[in-house]
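Of the protein chains in this complex, all but one are displayed in their positions.
Our next item is subunit A:
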Amino acid sequence: MNWSPIILSLELALVTTILLFVVSVPLANWLAETKSKIKPVVESMISLPLVLPPTVLGFYLLVAFSPNNAFGNWLQETIGVQLLFSFPGLVLASMIYSLPFMVQPIQSGLTSLSLNMKESSYVLGQSKFKTLLHVLLPNIKPSILTAIVLSFAHTMGEFGVVLMIGGNIPGVTKVASIAIYDEVESLNYAAAHQYALVLLLISFSILVTVYSLNKKTNLTGKHA
């Protein structure tokens, strides 16, 4: 069995999750405390990937990343990055695609915290950044864990977007979900089954880990 699609999937999920976390924490924090009128618009944009067929997102990204297009051209000419049919392109697309899975749990975690906690920290003279890092985030660990794991698992399992903008280049953009599709198309069911089983096992063990960890935190929370 060729492991490279599985490894590529794991790599993609890992890089996507890390970058997505860095982007999502400030975004979720802003959403949790803003009274801005554009909040519903921003929230809708973030949630779009939940309701859109992945091919719609994939199609627009395909158009946007294309070198025939102003944005794609600019990327290639100025920064020298080609997003179409490349790993960076997959990462960016996956980040957009998994954004709601990261932002929503963190946002609802932050919203659930007592306002007094945050304000106490401000009145004690601590900056917003320090408050976020030392007070807010440590108190929503279960939400953060959920966000990270959902994003990771969701990225592992994505198919439509990856196929649209990544294509099927072995070692570069051929992730596990695509490999399965590929093997089935060539009627190679045994190989497809191997990939499918590995994906199934990975996803299942990730979820079991999360639920048991969350159960543990909930229990200690209750006893405390």
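To be clear about the criterion, a contact is a pair of C-beta atoms (placed from the backbone, for glycine too) under 8 Å apart; a residue touches a chain by one contact, two chains touch by 3 or more; residues count from 1.
Please note the rule applied: contacts and distances are computed from a predicted model.
Asks: Of the options "GTPase", "Xanthine dehydrogenase YagS FAD-binding subunit", "ABC transmembrane type-1 domain-containing protein" or "Cytochrome c oxidase subunit 2", which is the UniProt protein name for the chain that has been left out of view?
Replies: Hidden chain, UniProt protein name: "GTPase".
Asks: In the full complex, which of A:V81, A:V135 or A:V172 touches the chain missing from this view?
Replies: Among A:V81, A:V135 or A:V172, only A:V135 touches the chain that is not shown.
Asks: Based on the whole complex, identify which of A:N73, A:S127 or A:S205 touches the chain you can't see.
Replies: The one listed residue touching the chain not shown is A:S127.
Asks: Going by the touch rule given at the top, which residues of subunit A touch the chain that is not shown?
Replies: On the subunit A side, contact with the omitted chain comes from 114, 116-117, 119-127, 134-135, 138-139, 221, 224.
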